[in-house]
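Of the protein chains in this complex, one is absent; all others appear in place.
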Amino acid sequence: MAMEAQQHQHTAPTGFIRKYIFSLDHKVIGKQYYFLAIASVFLGMVLSWLVRIHLVWPNVHVWGLGALSPAGAPGGVISPEYYLSLLTIHGTLMVFFVLTTAPQAGFGNYALPIQIGAEDMAFPTLNMLSFWVTFLALCALVSTLFVEDGPPISGWTAYPPLSAVGSLAGPGQGMGQNLWAVSIALFCIGSLLGALNFITTTVDLRCKGMTLMRMPLTCWAWLITAILSLLSFAVLFAACVLLILDRNAGTSFFLPSGLLVNGQLQNHSGGSPLLWQHLFWFFGHPEVYIAIVPGFGVISHVLSVFSRKPVLGYKVIVTCLLAIGFLSFTVWGHHMFLSGMSPYSGFLFSIPTLIITIPATIVSLLWLGTVYGGKLRFTTCMMFALGFVSVFVTGGLGGMFLAQPSLDIFLHGTYFVVGHFHMVMGVAAIFGMFAGTYFWFPKMFGRMMNERLGKIHFWITFIGVYCIFMPMHFIGLEGMPRRYSSFVNDLMQPLMPVHKFMTIAALITGAAQFIFLFNLFWSMYKGPKAPENPWESTTLEWTVPSPPPFDNFGGKHPVVYHDAYEYGDVHNGKDYVMQTDPAGQPAKS
Amino acid sequence: MGKAFAVVLTIITTVSVAIFVSRHWWFPEVASAHGGAMDHQFLETFVGAAIGFILAQLGLAAFAWKYGERKGETRPIRIFPGGAKWLVVLALVYVGSEIILLEFVGQKVWAAMYFTPPAADSLQVQVLAGQFAFYFRYPGPDGKFGPIHTGKIDETKGNFFGIDPSDPGSKDDIVTVELAVPVNKPVELLLNSKDMGHGFYVPEMRIQQDIVPGMEIPLHFTPTKIGKYDIACNQLCGLGHYTMRAFLEVMSEEDYQKWIVEQASLQ
Amino acid sequence: MSSSSDGPLTAATAHGGHDIPSWGGGSLPYAVPSKKLGMWLFIVSDAITFSAVIFAYGYLRLAAAAWPRPFGTPSIANATVMTFVLLSSSVAMVLAVRASSLGKVSGAVGWLVATALGGVVFDILHIREWLGLIGEGVRPFHNPWGTPMFGAAFFTMTGLHMLHVTIGVVYLLVIAVGFGRRKFSAADVEVSGLYWHFVDLVWMFIFPLVYLLSAKTA
Partner (left out) sequence: MEHAETAGNKIVFSVWFGLLGLTVLEVILAYRQLPLETMFSVLMVLSVIKAALIIAYFMHLRYEQPSLFVTLIPALVFILIMMTAIFADSSRLAHMRSLVQ
């Protein structure tokens, strides 16, 4: 029969290596991705500290840095070029190894199969492979910190010719940039394998009764993100291959003729730096949504659970997510308004860019409508969800300015842009991850996290991010250029106090993240044991023990009878109906 | 906890809006003909965005204040009046009308800079950006530039622009390290790069354009205020990116004529 | 990886809709097994990678002042033969899939090996072509006819395709051996077939774009 044939007949492995290292279990792989992202995010955060410190106290000695990079930071004092190296690695780590891995591959791997009632992902071996490829990519990237001339200095966007002409262009542009390109190409492969696994799992492995419109919004978000990854990483992969060829095989895809770099005439001819920008941003804009859409899913889910209300407009949210996914492929040119691209294209690209704010606005309003009239339970998870709505709106509104090519003439490349994308893509996505962590931790590790530490962590982070990124918008209005390691010749000198304020805010906010780290590891071993359904939630992962057994459902096949968000109607002393409850009354919405 | 969140969020909203509205940190004063329209468009966008910002943040704060669950409470939950429909309509109407408005206004400013050719009497100046300096070239009396031979660039011999003296177009060209232009006269810059991608950013003039190697990108504007302005490179171009800058000096017509004669004598 | 369902359709999917509340679960809205869907998704993604490279070639050729057209009749004839070989190997693949689904093990293995052989012949002809061009002085950064990007575009596109053919040959042989030993199912043969046809399909674009548009006509 179809049902029996479909189920994977595997038993739990016993050896340490098969169980924890080269595991095929989606729960273990999800945790591996999660810890990979935790390691990356803390490294990335420390790098951002160094970047901020260098901006305001350029002569300070940073302990240990001199030993790590004698050339880049002699005696621990960060040199201007090492500043560029640090921000390149910060950006690459955060965008690829944090924002792309944790919300999608981390939580998605862990929760998706359980939420749709499957025993595992569709291709467990591919799943393992995609993690280890991603891990290799991370190793390649981190190793740039230890090669002789240091990490590349061309930023996470790696615009040629800077990234394509080799070590002539500056320190780190030799070995470091090669490792960077290899790392990103590997990362693309890992993401592609992960994406096709996610789509197949969601499409094929849902349990009986789990129609697409009964899936939790998290699953919808992961599905849409996987589609975006599948279609966009393929382009970045091609671009990276061409970049590697330009650097090492003498081709000139991204290099025009007549370049005189560092006094040496280059042999290249026939290419165009704009080609790289097109290919990169063709991936780059969907990437923004790859980072944030899983956050949309988690936040919709969490707001509903802790408001004790059904999500307002489930179908509308699904439609909006699909619209955002579709439109995200039509807007990449807004990164290139002033890049020398045809100005007519610039104008055309601005139209879908502004239109994409409509579904985003609808989703934000529906979150407000979900909270309205609920019975809010202010757990740490809920606080981060509310914080997400706040920072997402703040950051998103900055996009209204940058979407217009005529305003971009002034704001392009200033701190306004830095503030905007950190708020909307960095902080909002990270808040989504925090909400996800506080929400699923009991299921993942079988213990509860400490709420008091969680609240302290929330307050410092929430106020801190506004103190860091709101002033960036202000100084952006003054026209302060980004990626300047210092502001010489009294350019913008009156704004240095603002920079100092932001640096101090960043140091404090960053330090607060160690509270989170402590809470995470302490609770893993010392937290109170978690019950099966601590949040009184309705979805399938809360019908199994915490943590779930190896095959998720203990050999049983769950059957779904209800929508994902039936909260509010009190029935048998409970104000929620489990999706698997055959008897409960469906809530009116 | 909900009340605390409401208070904090209200404070954040008030402070942010107050700082924006106080204009303590704001654009430098406009010094070009098209800049005023751009500032106007920014203001329009700003008002629209500020209304959305305040309503959304204060709404969130109000709901967090009001709807917290108390122990043993039995009140029923309330569905948003009218369901999702009105929120969708609100978003479509508010954001939609804003988009249409902005797109129409925005098109004008963008079109004036990029779709329309420069005035026929524009002063043409060629710009050559390289790691980490800008050079400028005036065509001289013949009004023609010779080609840029990057192979002939030799800073020790003062050939910053790769000029081939045997080129008829290059004979009377004037190369400078500073960009000087007469006030109220249209200027057309022809932007070139010899090595990396660079940027050409003058905040007061409200102009910015990436300089892409292999392309000569035109950019035109009309300065309206005499003064000396920073030209900053605003596209990451290597380790000395932050040091790469030049000055734009807007002069009266007489001063400009004197200056250009003086520069010509230095060639 | 466990081999996934080849089971019959459930009532729910037979109706085709995936939104109907009586979703039977554990089965397949596309009515294709997971591995086949996975391969289709991989093909879409890989098609985009190829397209990006081909578009890059188009972008640079359109921007170039001139583009060499060096392929004389022997080259075109060679490439045409390569096309025939690849197309014929695809037919062999179709026959392999059919034999496997009818349970004819030796027939399926035979056709699989024939398909792989087609791939090997294609590779050999192609490498000979490469060596000939290299002998004429074509490099990724230089060629005798000007516009150095010609060599870069040629080697990148055909090299990427040749890599796919080579991987395909290995993949088909692994499947052939595994199917012969009953370790792989007919579904696995079918999935490998999808990959092989895709490689064939890509060549249908590379052949005219690289060779025919650069044929020496005068």
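Going by the order they are written in, the chains are A, B and C; count residues from 1 in each one.
Going forward, contacts are C-beta pairs under 8 Å (C-beta built on N, C-alpha and C of every residue); 3 or more make two chains touch, one makes a residue touch a chain.
Bear in mind the structure is a predicted one, so any value in this text is a computation, not a measurement.
Peer 1: Given the contact rule set out at the top, which of the displayed chains would the hidden chain touch in the full complex?
Peer 2: Visible chains that the missing one touches: A, B, C.
Peer 1: Touch as defined at the start, partner being the missing chain; which of C:104, C:139 or C:197 qualifies?
Peer 2: Counting the whole complex, the residue in contact with the absent chain is C:197.
Peer 1: Of B:217, B:232 or B:251, which residue touches the hidden chain?
Peer 2: Checking the options B:217, B:232 or B:251, the one contacting the hidden chain is B:217.
Peer 1: From the list A:272, A:380 or A:450, which touches the chain that is not on show?
Peer 2: A:272
Peer 1: Can you tell me which of A:102, A:231 or A:290 touches the chain that was removed from the display?
Peer 2: If we include the chain that is not displayed, A:231 is the one touching it.
Peer 1: Considering the whole complex, not just the chains shown, which residues of chain C touch the missing one?
Peer 2: Residues in contact with the chain left out: 6, 8-9, 16, 18, 29-32, 37, 40-41, 44, 47-48, 51-52, 55, 58-60, 62-65, 76, 80, 83-84, 87-88, 90-91, 93-95, 98, 101, 186-187, 190, 193-194, 197-198, 200-201, 204-205, 207-209, 211-213, 215, 217.
Peer 1: In the complete complex, the non-displayed chain touches which residues of chain B?
Peer 2: 147-151, 162, 192, 194, 213-217
Peer 1: On chain A, what residues meet the omitted chain?
Peer 2: Interface residues of chain A facing the absent chain: 227, 231, 235, 256-259, 265, 272, 274-275, 278, 282, 329-330, 333, 340-342, 344-345.
Keep this in mind: only the chains that are shown with their structure count from here on.
Peer 1: How would one label the connectivity among the chains shown: line, ring, star, complete, or other?
Peer 2: Per interface graph, the chains form a line.
Peer 1: Using mean C-alpha positions as chain centres, tell me how far chain A is from chain B in Å, no decimals.
Peer 2: Distance between chain centres: 29 Å.
Peer 1: Between chain A and chain C, what distance separates the C-alpha centroids? Give it in angstrom.
Peer 2: Comparing mean C-alpha positions, chain C is 33 Å from chain A.
Peer 1: Find every residue in chain A that makes contact with two or more other chains and list them.
Peer 2: If we look for residues of chain A contacting two or more partner chains, we find 271-272.
Peer 1: Going by the contact rule at the top, pick out the chain C residues touching chain A in the complex.
Peer 2: 1-2, 4-10, 18-21, 23-30, 33-35, 37-38, 41-42, 44-46, 48-50, 52-53, 56, 59-60, 63-64, 139-141, 147-149, 151-152, 156, 160
Peer 1: Per the contact definition, I'd like the list of chain A residues that touch chain C in the complex.
Peer 2: Those in contact with chain C are residues 1-3, 5-10, 117, 122-126, 192, 195-197, 199-200, 203-213, 230-231, 233-235, 237-239, 241-242, 245, 249-253, 267-272, 275, 278-279, 282, 557, 559-560.
Peer 1: Contact residues on chain A for chain B in the complex?
Peer 2: Touch residues, chain A against chain B: 80-81, 84, 153-155, 159-162, 169-171, 256-262, 265, 271-274, 307-309, 312-313, 316, 338-340, 343-344, 346-347, 350-351, 354-355, 357-358, 361-362, 364-366, 368-378, 383, 386, 389-390, 393-394, 397-398, 400-401, 404-407, 409-410, 412-414, 455, 459, 462-463, 466, 470, 474-475, 477-479, 481-489, 491, 495, 498, 567-568, 570, 589.
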